[in-house]
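A single structure is presented below for examination.
Here the complex is missing a single protein chain, while all its other protein chains stay put.
As written, the chains take the letters A, B and C, and residue 1 is the first residue of each chain.
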Amino acid sequence: MDFQYSDKVKDLQKRLNAFMDEHVYPNEDRFHKEIDANREKGNAWIPTKVMEELKDKAKAAGLWNLFLPESKNGAGLTNLEYAPLCEIMGRAPWSAEVFNCSAPDTGNMETLERYASEELKEQWLKPLLNGEIRSCFAMTEPAVASSDATNIEARIERDGDEYVINGRKWWSSGANDPRCKVFIFMGKTDPTAEKHKQQSMIVVPRDTPGVSIVRHLPVFGFDDAPHGHGETLFENVRVPVKNILLGEGRGFEIAQGRLGPGRIHHCMRLIGMAERALEKMCKRTLSRVAFGKPVAEQTVTLERIAQSRILIDQARFLVLNAADMMDRVGNKAALKEIGMIKVAAPNMACQVIDWAIQAHGGGGMADPVLAHSYASARSLRIADGPDEVHRNQIGKLELKKYK
Amino acid sequence: MDFQYSDKVKDLQKRLNAFMDEHVYPNEDRFHKEIDANREKGNAWIPTKVMEELKDKAKAAGLWNLFLPESKNGAGLTNLEYAPLCEIMGRAPWSAEVFNCSAPDTGNMETLERYASEELKEQWLKPLLNGEIRSCFAMTEPAVASSDATNIEARIERDGDEYVINGRKWWSSGANDPRCKVFIFMGKTDPTAEKHKQQSMIVVPRDTPGVSIVRHLPVFGFDDAPHGHGETLFENVRVPVKNILLGEGRGFEIAQGRLGPGRIHHCMRLIGMAERALEKMCKRTLSRVAFGKPVAEQTVTLERIAQSRILIDQARFLVLNAADMMDRVGNKAALKEIGMIKVAAPNMACQVIDWAIQAHGGGGMADPVLAHSYASARSLRIADGPDEVHRNQIGKLELKKYK
Amino acid sequence: MDFQYSDKVKDLQKRLNAFMDEHVYPNEDRFHKEIDANREKGNAWIPTKVMEELKDKAKAAGLWNLFLPESKNGAGLTNLEYAPLCEIMGRAPWSAEVFNCSAPDTGNMETLERYASEELKEQWLKPLLNGEIRSCFAMTEPAVASSDATNIEARIERDGDEYVINGRKWWSSGANDPRCKVFIFMGKTDPTAEKHKQQSMIVVPRDTPGVSIVRHLPVFGFDDAPHGHGETLFENVRVPVKNILLGEGRGFEIAQGRLGPGRIHHCMRLIGMAERALEKMCKRTLSRVAFGKPVAEQTVTLERIAQSRILIDQARFLVLNAADMMDRVGNKAALKEIGMIKVAAPNMACQVIDWAIQAHGGGGMADPVLAHSYASARSLRIADGPDEVHRNQIGKLELKKYK
Partner (left out) sequence: MDFQYSDKVKDLQKRLNAFMDEHVYPNEDRFHKEIDANREKGNAWIPTKVMEELKDKAKAAGLWNLFLPESKNGAGLTNLEYAPLCEIMGRAPWSAEVFNCSAPDTGNMETLERYASEELKEQWLKPLLNGEIRSCFAMTEPAVASSDATNIEARIERDGDEYVINGRKWWSSGANDPRCKVFIFMGKTDPTAEKHKQQSMIVVPRDTPGVSIVRHLPVFGFDDAPHGHGETLFENVRVPVKNILLGEGRGFEIAQGRLGPGRIHHCMRLIGMAERALEKMCKRTLSRVAFGKPVAEQTVTLERIAQSRILIDQARFLVLNAADMMDRVGNKAALKEIGMIKVAAPNMACQVIDWAIQAHGGGGMADPVLAHSYASARSLRIADGPDEVHRNQIGKLELKKYK
């Protein structure tokens, strides 16, 4: 048992932090302003120039594709090694893309890496790994409680050499980015099959006829441009049979493998997001005077800072332990540990950010870092499975010990 | 002791609810779409047509200026009688303006009614009461913790027959609405005077040279158009001496009188906002099936619905009691009761809305009612004095009993 | 709508408070010491002398049987009028007996008053009203989740002119008091009947052969002597047929009527208990200095005091409203309101007392008022129906609006 980061990790942390200090934080304002300008000009969905500049720099610095474990295509890091790096990116969540480590691309790349044919890999994984294109994951549906996979209504029906795809999806993050060239789509191939064999996943090129974006979904008022979240419609979309991943009826199985990494990456970033909020809370309360002394000296402030430190450190260990489990026993066997952090990390971050906002007074509601983090952390109590679904599953797994 | 609404109130509730059913809820979508369209065309700050239409209807229905107690200019309702009506408006917060009962105009009208000269009343109160113009209240400052009034840095300096005003304010809600024609501005006339005699309030016409809006402040991603919140700059703004309210050094005193009604109105609306969220939570969970049965039948759901009902009813009684205190002993003597609901109501609403969102899954984050209520209720834990400041004051008042 | 106590109530509050000041608080220590002495001598279950003395004084002062509404046998007070008086007794919970207003006697008296024959009334209600005997209510069972009345396993079987009673009960409060002369017992007369017609209630004299106390149940370490809580065994206990209340199969119906008053009395007392804890918190923190200033001046303390004041006032209004509902629409129709306070009041009290203890440091854990209140308030989250059962019921009643 050892709670210290390895030298390899410490070195990467140092390099990544240096990159953040030199390139990311100083460009944060520029990033937002570029989007604001695009939005005012009528199209917020244009990729930013600053992002492409920074991607080149990150690639040059060897800080690229850090996320992909057990693959020659990644940077050779385990989940446990990646976690503290992903945390650093989470301090400025938009920066994950700088290092080609942003959702949903990471989850999609890991899915393609593990479950796609060589042909599909050549076509889609390669440009994704190079940061040339982006991707989208279409699973959640507006009409049903789709955290229960058996509720999924979208269809993937075989018609000769093609599958015909129909369905309405939402929270298709990144769908509207013009660089998004490919969807991984989940639907039912056989609604009469055994409960967890009905679903399949299939690769759908963005420009296939019948794919359309109905509207953009805001997250508590934020459009999250230029990434954004789409409600997407698939009407008689035809793709070749070979685009299916693993085979018919394997969708649920892939989902279990895919969702784990996606969830834990979110949690890693939430740790960093909360750390930054705590840092801002400390700095702000040290500098503001009210009723005769710095706000930082009020015991209410001290308690919140202390509690934040406790909450963050606890959640970090839980995340690291889950990452370690994934490395040691695999994503599926680490189901419980992943579920636990998926509940713990967003709730922790919501609390810490809430306190940080309160410490900023009126400024907190308009602060580009805090206000967006607040919405973002809150959204992760729903995205990738709501708290309630995860807690039920964790509870059932715990009860199993006694049955 | 009697917990039943009077017949007078019951009748007004009935009429107001009927108006909401006939005119407000059916126009909710239209209201949002009109703003969206304006925003897309490049100016979200244009007043909506639907609002002006509805204002006429409300005036015709005798549902106008319901808020102003103890005045021949109002509808003759006490705070206690107004509370359950204001609650109903809170179910669709944008509708308060329909009845000329929206912030910050209500607080400003009440201030002018009580503290302004007849000349100022004729000029500003009259058109405000008629819903012809709107107004702004400029107190909070970005540079200091201005919930401590002694921190205020803005200046109001006498120069002959004029006052010269300098200062930077923010959260000047409604400043950008083209119908906003007048500011009530708080600044220091004498920074060397006794702590609570340094501040004064003064009436500043919107078009006075030197008044400018620096930027719009979003509330967690929402621009709150067409109302909005401005950061405003006052540079050598000159107004006649007679524009001062009550006299130099009376600003803190006016603030104490003005802020009470503003705060309690927010709280009344929050009760309605929470009721609507609970209603949506019930309806949604009744209609969604997950893991084999309606979500409403899960005990987790039942507990949240029960707890919401308890929280709302408790907060409502506290609000009604505070309103009653204001009617019986005056706004200043009801300081503690007002502070108590100012803490209790937003926190209650945040919790109930949070649960309602969770019950809606992904839809909750983009739901125009719930997502905006979430930001709005959260903002009221800061606006008009953060929780912490109110709690400190309540605590001190409670301790006084034992000193 | 009126939030002021009536003059009648104000007068009673004044008289009761005077009695508390003169007779109850000064005897608190003596009461505990008398029990301690008895316990050391080997029998903690001996009624105290101080209690009998004070009962005489209360009777003389006209502060007797204040609880019984709608009856010539009571003091002519409604539930709404009784609530603030019961609250005052709750400040020193042992004092309720001084005024013949203590559980479970009040619930049992109300049950006998409403549902017993004249003969049973003469025999049991009369001496109870005079404070000559005490009583016990035997419903809860150790073997099953008896908050679900259909789980009840105890039997009441007809055999000629007698009922034969068998069953094991626990939390039979007061069973061991030598003055306890009568049980109201709940069991099934017909396990095959419709779900809520299986149960009956019957009067069982304490000295009937077959009634025995198996053991005393501590409440978190407190024996609650001389009252206490028994696990009781009923083995072939025979009572005359006329002892049944209302008739066979009416037990569930009586329970609904009986439990309401019992629950709300507990809640009224919890308000007083919390008030006293808050008072102690204020006094203590004003007098203790740590790290350079009185603990009362720490913002953490101020926040807890403020929050306590908010929580208590909210819960009090909810209790008063429920009492008012019981007076206006009856105990059964006030089911939801009673359930709501049964959840809200104990949880509120647990929180306020917890803070008060924390403010007392080590002293809080051994403080005879606070430490016992802590256990007592906590026990009321389970006694008379656990929170979860009440919340489920409230949730279902709320959902009914939308079905």
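Assume contacts are C-beta pairs under 8 Å (C-beta built on N, C-alpha and C of every residue); 3 or more make two chains touch, one makes a residue touch a chain.
As the structure is a computational prediction, the values presented were derived from the model and not from experiment.
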Review point. Of the listed residues C:37, C:241, C:289 or C:333, which contacts the missing chain in the full complex?
Key: C:289
Check your understanding: Where the complex has a chain not shown, which of A:14, A:126, A:158 or A:396 is the residue touching it?
Key -> A:396
Revision key, fill the gap. Of C:160, C:209 or C:362, the residue that touches the missing chain is C:362
Practice item. By the contact definition given up top, give the residues of chain A that touch the hidden chain. Key: 1-6, 9, 80, 278-279, 282-283, 285-286, 296, 299, 301-307, 309-310, 313-315, 317-318, 320-321, 324, 336, 339-340, 343-344, 388, 390-396, 398-399, 401-403
Exercise for review: Tell me where the left-out chain touches chain C, residue by residue.
Suggested key: 40, 42, 140, 142, 144-145, 147-148, 151, 170-171, 217-223, 288-291, 295, 298, 300, 357-358, 361-366, 371-372, 374-375, 378-379, 381-383, 386-389, 392
Review point. Given the full complex, what residues of chain B touch the hidden partner chain?
Key: 298-301, 303
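One rule holds for everything that comes next: only the chains that are shown with their structure count from here on.
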Review point. Same or different for chain A and chain C, where same means more than half of the interface numbers show up on both copies?
Key: same
Study note, to complete from the structure: With centres defined as CA means, the chain nearest the overall centre is B
Check your understanding: Just how far, in Å, is the C-alpha centre of chain B from the one of chain A?
Key -> 37
Revision key, fill the gap. When centres are defined as mean Cα positions, the distance from chain A to chain C in whole Å is 52
Check your understanding: What are the residue numbers in chain A that touch two or more other chains?
Key -> 298, 300
